[in-house]
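See below for the structure under consideration.
Complex shown without one protein chain; remaining protein chains in place.
Just so it is clear, A, B and C label the chains in written order, and each chain counts residues from 1 on its own.
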């Protein structure tokens, strides 16, 4: 290990995602053969005390509070951006300008305009790796699904059915967080988890969504404002606090058409009582189907229409075998992985893109395309032309 | 039994549905206490030879080819209509005019106009029972779900998620059937199975869909025309035959708004490779959720948000217990029922509506409301206003 | 139908099993092509009033109270025995002597000695069909499993894992029934449901159990005696009644060796709280595995070890397709059957054995072999010897 050159990382963000990335940076080279040895050189946050604590917790060498200063440091190779979406564009543009590789959490930005500036900057610096963190692409079961679809095992794709169901806002007294503030988060359920479904759907099929017809809904108009509590997901209900207006969507549903002709149905919500993290996708093609649910993340269901009649059925593949993407680096077959290793694999691929020229996935251009779909969904939902009244139900 | 008065039934239709209804008529009074004893007095079909055979097979007393004559017969109490949708209105109107009780298969009609004439006729003859055959209402698991929702176990409803996935048209060489002919069937997947989802959703929630935004899609434009083959579902692929144009939809997807504020997502298709009959519904409310899949028809999943934290989860209820709707008349707990008994229970309830004044469900008025939703879906899908283009994907 | 000769049946027994057989006799020829038309000519029971009511309910032509008289009647072709096990031998011997075909519910008898007399009588009258009612053989999913194993899809069998888990006696105050009286029932869980597991295991593998090592256990020593209540399975708890001694086992567990070398593990109980009717079997061979649970009776799981590495997994086959045993006579694919049709299919095969010379399954000889395993289990549990040979399997 000592013989490998170091890859020095500045990690920006001390929240849930920062913690997750730190774990991935510490773990990737322990299980995968990398040509360079990553180190978290510095953790950057706004609050000095909190950032110091995070640096300790994350096993980082140092803490800093001024990201502008950090991105200029000559000893830093990588800027890893784990902050809310409203800051992504500015930090990315500065980092690329300073000659740093960039890993930017999803969604790429809070607007298409910002995303397009980021794409332009990345394209202007082809020697740098610029990647967006749609980590679900590295869940082995979804990686396998992608391989199978690319190999033609599903034939021509007709249906894409994506649900992302959570319930941490089901309780009307669950506390306000920055994720419910449009200024910070850009949108609500749509950009947070709907974006994952969109990326997964386009990436799995290798196809693009061309039109959408959408509904957004906010079921709970205001929530207890508990200042700093409930910063992650699923804070406990708070009673008696002053309430703050929710400015984003609680749920997003839309139909979609793909360039290749497939029909998409998308349904994302944080109000699906009892569904903790049901990130599901089912794809039906002329030759077969796949189905996945993140609540059982180590499995994918595969139906092969070329199996003989009478012996056909969805088979549950445990994606934990040496033949499967990423899985060979881990435990014996049947011993599952956890949520975190989508991030570990993301670091592996990001590092290999830097050190070996491996392909970048998703590129900023791909991530910007997700942003365009999000924008179209918002536009569609904002216009009443989409809804046809049912006769006899007019009030 | 001999002491009970007979209820004499004319069964119109010799196809799959006729056969199913005949089994239900023969079976209902063997397991449920009824005040009258049903008899299939006559089976009516267009083809004399085929109808004779059906009468034998169904255990009926006689066969006939002229339904107009039959509905006038004084010895007939009930007209049971199991023909394609284009004939429902005419037969129903004649039957009610002749003073017969009517059980009419779904969809009630092929148009709202026809449906409304049928409603008016039924309302003009309140002494007659007029019921539409949405048989899934009598699947015990769904009946239980309805009871639980009506009892407030789910709280206020926010999400309705209905999928009806079949795959018998997935093969482009699956043969043409009357179900693919708009003139006979009215619509395709939408009216055949999407109609079930709509009825189930409105009935379970006790709410009405007020607006929709829809896409219809025909993936396979023409199919082998094999004259009389492939009359049911899932005929084997046919090669070399002349091809006939498919004039209905293969798939229908739409978002919906309910009067009470719930958000609906509907997805019906006959092209979901590997899904034989996945009639699924999930409903999320403020206090709990239920989920159902007809492929496991004896189970319903129930999530109770009032369970203590840490002990919450979807519980699989096997709806085969004495406490459950209809189930007490059958086998011991854990011994499941089959598809057919939704129809058996439908006969039980229809007969009790006649002999005991039990409530009619669904009434023609309820079934007409389903028809209005189907029409709105068709209208929505026909107008391009519903689709918002995604920038950057224009060809 | 009128042209087919009648097959006249005397049904002995008015309880749960009699009711089930009656439904099967009424239904079989409606869905399957039979050369003869079965009729329930007479129902026989000890109590005249109750038997009259049963005859009405079952759709039978007449009622009688003296089975000895009935088996001598020249107009009767078939004796169908649905009484407790202590009466099977006597009725069967008289019926065969009178030249009647016999269908006898399982277990064949309450002792090996009785079973062997029945086998001898059947072998002495080869022109008569003598069959034992292990109805689970006719569950399509298990019939398919049997076909797959016979076709070599599992290779050489190594493991047989059979559980039959019920819970209707879990409550110590569930009432006493004849099934808990050793004199009537012969044994408890072992003979009632363990017998099914034994038959299924031997039939699926086409192999015989040669040695067992067993434990029997009675967890609840006495139960409320409520005279006539709780006659079936799962009567409600009774409080305050005098208690009667339970003289049979509540649970039976044993390991077993098969002649072909497979290792068996059997576990049957009526105290598995929450398991209503989990009749499960899993078989592992060198080339594949199958798994089945009656609580999802329309499915079988199949694992094919010859699938390519990386694409292997248990596939859920819905056994509802035209290619599957019995299923083609019923509903479209994906529309499941209920518990009762194992009995319907049993009648179909029994009638075809009579009218077409189709094979009898299980023969009395096969059913007697099950009885020998039951006896060995009882002996093993009673004596401290690990391996108790099953009589008749010594090489």
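Note that a residue touches a chain if its C-beta (ideal position, glycine included) is under 8 Å from a C-beta of that chain, and two chains touch if they have at least 3 such contacts.
Predicted model only: the values in this text are computed from it and were never measured.
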Residue, one of B:90, B:173, B:222 or B:321, that touches the chain absent here: B:321
Residue, one of A:57, A:147, A:245 or A:356, that touches the chain absent here: A:57
Touch with the omitted chain, as defined above, among A:50, A:73, A:296 or A:391: A:296
Interface with the unshown chain - residue positions in subunit A: 1-2, 16, 20, 23, 26-27, 30, 56-59, 166, 168, 232-234, 275-278, 294-297, 318, 320-322, 330-341
Missing-partner contacts on subunit C, residue numbers: 154, 158-159, 161, 163, 167, 170, 172, 213-215, 217, 219, 251, 253-255, 257, 261, 263, 265, 267, 269, 271-275, 282, 284-289, 303, 305, 312-314, 380, 383-387
In subunit B, positions touching the absent partner: 144, 148, 302, 307, 309-318, 321, 323-324
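Please note the rule applied: only the chains that are shown with their structure count from here on.
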Inter-centroid spacing, subunit C versus subunit A (mean Cα positions, whole Å): 54
Centroid distance [mean C-alpha coordinates] between subunit B and subunit A, Å: 40
Euclidean distance of C-alpha centroids - subunit B vs subunit C, Å: 35
Multi-chain contact residues (two or more partners), subunit C: 318, 321
